[in-house]
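Note that one protein chain of the assembly has been removed; the remaining protein chains are unaltered in position.
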Amino acid sequence: MSDPILEVRGVVKKFGALRALDGVDLEIPRGKITLLIGPNGSGKTTLMNVISGVYTPDEGRVILDGEDITGLMPHERFRKGLVRNFQIPRLFSGLTVLENTAFARYGNPGEGVVSGVLKKKWIGFEEETIRRSVRMITFTKIRHLWDKKPSELSGGQMKLLEVSRSLMPDNPKIILMDEPTAGVNPTLAHEIFQRIKQIKEERGITFLIVEHRLDIAVGYVDYAYAMAFGKVVAHGEPEEVLTHPKVIESYLGG
Amino acid sequence: MALLEVKALNAGYGRFHILFDLDFKVEKQEILIIVGPNGSGKSTTLKAIFGIAKVYSGNIIYNEKDITRLPPHAKARIGLAYLPQTDNVFAELTVEENLRMAGYTLPPALVEERVEKVLESFPFLKSKLKDKAKSLSGGQRQLLAMAMTLIREPDLIMFDEPTAGLAPIAAKEVVEKIIWLRDELGKTIILVEQNAKLGLEIGDNALLLVSGRIAFYGKAQELLENKDLGRLYLGLAK
Amino acid sequence: MVEIIPSGVFLMSAIAYAAALGLLSMGLSLTYVTTRVANFAHATIGMLGAIVMLFLIDRVYYEGASYQLFIVGPLLSFVVAGVFAMIMYLLVMKPLQDKGNDVIGLMIATFAIDIILLNILSFLLNAMTGKHLPKLYGVNIGPWDPTIQCCGLELKASNFVLPIAAVLLTLIFHLFLTKTKFGVAMRATIENPNLAAVMGVNTNLVYTVSWFVSGALAGVAGSLIAFSLKDTSPNSSALIIVSVFAGSIVGGLTSIYWGLVGGFIVGLAEKLLTSIINALYNGYFAPALGLPEIAIINYEKVMSLGLVIIVLLFAPQGLAGVDWSKLKQKILRR
Partner (left out) sequence: MEFLIFSDTWLILLIAYIITTISLNLEAGYTGIPNFGKAVFVFMGAWAAQGIGIRLAAWIVEKQDPALAQEALEFLKNHLGQDYPSLVAAAADTDANRIVANQYIYPFLQDHPMIVAMLFIAIVLIAVGLAAIMGLIASYAALRLREEYLAILLLSFSELMVMVIFRQTESLNGGPKGLWAVKFAADNRVFAIIFGLVVVVLVYLYAEKLAHSPMGRAMRAVRDDEIAAGVYGRDVAGIRLKVIIVSSIIASLAGLVYIEANLAAQSLSFDRVYWTFFPWAFLILGGMANNKGAVLGVIVFMVLRRMIDYGLPQLAAGHSALIQMAAAYLSNILVGIIILLVLYFRPQGILPEKPSKTLDFGEILKQEEA
């Protein structure tokens, strides 16, 4: 493939004797939505964690836009343009819905022990951030909950907040989404995918999405990867991958 | 009369509603296999029956008694057993200590007897009695967990993906033991299995869950022969 | 010529101190692995043992050194401190835990209990008059520690009894954990409380017992170490608690046996290592290099902190987290 935005080369991640990732190679096409599927325990979430820097791989490299980011910390990867969200929402329990969303926009000049008290320095940026957050949670239909803490939300609403957050950063190159529509009703799930498609087209942002609700996702994605037992078993056009015998076999068992 | 009957079961964790209106029965001495894509609620079904997940509505009838609201340890006492997928043995304890722990509530003499009996069915454990459970392989651990369950001689055993992460040979051994439980010991079994083909081949009845709802319920053989199984299993069913 | 190798008597006292720390650290690790409480009151609970000794001397054994004291004292301390720790768990720690307090909240609570206990004890000792002793607060009970002739050395009885008590208690505790049904259940609960509960283990009882054992071990250590303290006032716990935590952290905080080892190592380091370094520095380096003399012997607590820092830097899980079989392989290959 020519000019992928994200490459994963020969990544191995072991947990004790278990090889959760057993030599994974991926090339995520630039400006497209790529779907990543696979049965339970096939290593998808582990892969997400390796790409975003939460785990360090035992072997292999992660390359973002031609630059090797394998050794970088999660926050350094973010600053290179890599955004991710979490399968099980990791929300800030002390912050409200609006604050959780606002925090996701990086680069606030008021985030310093000195600059924090100089309101003039950050008020402009902050106001824009809050406005954007309001628009974002309006879109994800959790606006009425803006003043609530995560502990007061339902599972689906937490997921929507997680999605709102991941769409906040300014100019990401790629956004990794781990099951963005789990627990969300079908209508809203479609709307989320429509929005993702719209963002892709308008801003040229690449998406890599893990999703189990294939019936919903399949209509929006451009490319697909399938994993099983810590390895990539198929990749290509979505329909092609979903009907690939190896993929079906991996889901049904040998 | 069915040994276990689940009626209009709605369950989940806290506010996470996962299972919707499940209805099914398990007859004595049968294997019910539960299959379905990730996150479809297979494990939750077992946990709801055993009382670990939260039941919002519906009924669970066991031996003609409504046991919906019974706490887990009370269910264990009337003959139900549940084997979690992971952490189902004490890794830091020896095999012998694990077996004795399994009979913690039984009188000591009975424990001796049952341990003897179980060791005859799982002869490989005899040579490993003094080894810590963490030195066992994944398959051996599943078999140890199974042996521990048998110490209490339950009637209904629920397995949560016992073959997950096992090498094919080890998985085969575990499955053979499950068949043996039904055929030789007359146990009733509910098996959640990720390897659908393997599971459906040994199951009497099958339950296919998609997004917490029943997409198929009937003879396992029938589901195995279903041409659309692949699509169903990938969650593309409408 | 400066003595570098410490004398037999000093060596024995160092081993005794290390054994006491070992018992204390083991108990601290025990309540941590079972109930996730890092107990700041642990050393003060140990001082209950010292106070038991004080009372025994005042009421019963005032007349002179008695070997009986070294059997009755530790046994009584075992019960008194154990019961106190158990009550502390049932009355305070468990309710707080059930209310959902986190690790830090529980730590603060043990801090509070420490203050309460210290002040109650100080008050009682100040308020009460001894039967034979002129006062009870700030007494040095060293004179009641008989001297034993052994291997050509004049050893203090407490220095002799402490290591023996430590070995015995550890052995008994080990047998309890491996040979009795309840002991096995205790280990099972430490590893996986949910699974143990499913098997029918009353985990609350396990936790309560672990607090009793933890306090009891501390009581024995406190009762015997009391003879080497300048005075038996409860405030002496402040000098010990840092070393106890150091021992547990060196051991890894997650393993009872390694807690014992950690405490022992910290104890030896504080006494022996400081004395050796002191002798080396003031005997050789300082005169040779024209440096001023420094009473390094006063810095024994620096040694324990130093050990903690080294361990946390190189093995954050403590000695318990070190993969010894791998290490052995590595060493043997070379």
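Letters A, B and C mark the chains in the order given here, with residues in each chain numbered from 1 onward.
Here is the rule we go by: a residue touches a chain if its C-beta (ideal position, glycine included) is under 8 Å from a C-beta of that chain, and two chains touch if they have at least 3 such contacts.
The shown structure was predicted, so the numbers you read here are calculated from the model rather than taken from an experiment.
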Which displayed chains the hidden chain touches across the whole complex
A, C
Just name the one of C:75, C:90, C:242 or C:286 that touches the chain not displayed here.
C:242
Note that chain C touches the absent chain at residues 38, 40, 92, 95-96, 99-101, 103-105, 107-109, 111-116, 118-120, 122-123, 126-127, 238, 242, 245-246, 249, 253, 295, 298-299, 301-302, 304-305, 308-309, 312, 316
What chain A residues would touch the chain not displayed?
52-54, 73-75, 78-79, 83-84, 86, 90-96, 98-99, 102-104, 106-113, 115-117, 119, 122-123, 126-127, 130-131, 134-135, 138, 143, 146-147, 165, 169
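In this text, only the chains that are shown with their structure count from here on.
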Determine which of the two chain pairs, A-B or B-C, is joined by the larger number of C-beta pairs in contact.
A-B
Outermost chain relative to chain C, judged by CA means, is A
Between chain B and chain A, distance of the C-alpha-averaged centres to the nearest whole Å:
34
What is the distance, in whole Å, between the centres of chain B and chain C, each centre taken as the mean of its C-alpha atoms?
47
Chain A contact footprint on chain B (complex, rising order):
14-17, 37-39, 161, 164-165, 168, 193-199, 211, 229-230, 233-238
For the complex, give me every residue of chain B touching chain C.
72-73, 76, 82, 84, 87-93, 97, 100-102, 104-105, 108
Using the touch definition from the top, list the residues of chain C that touch chain B in their complex.
181, 184-185, 187-188, 191-192, 194-201
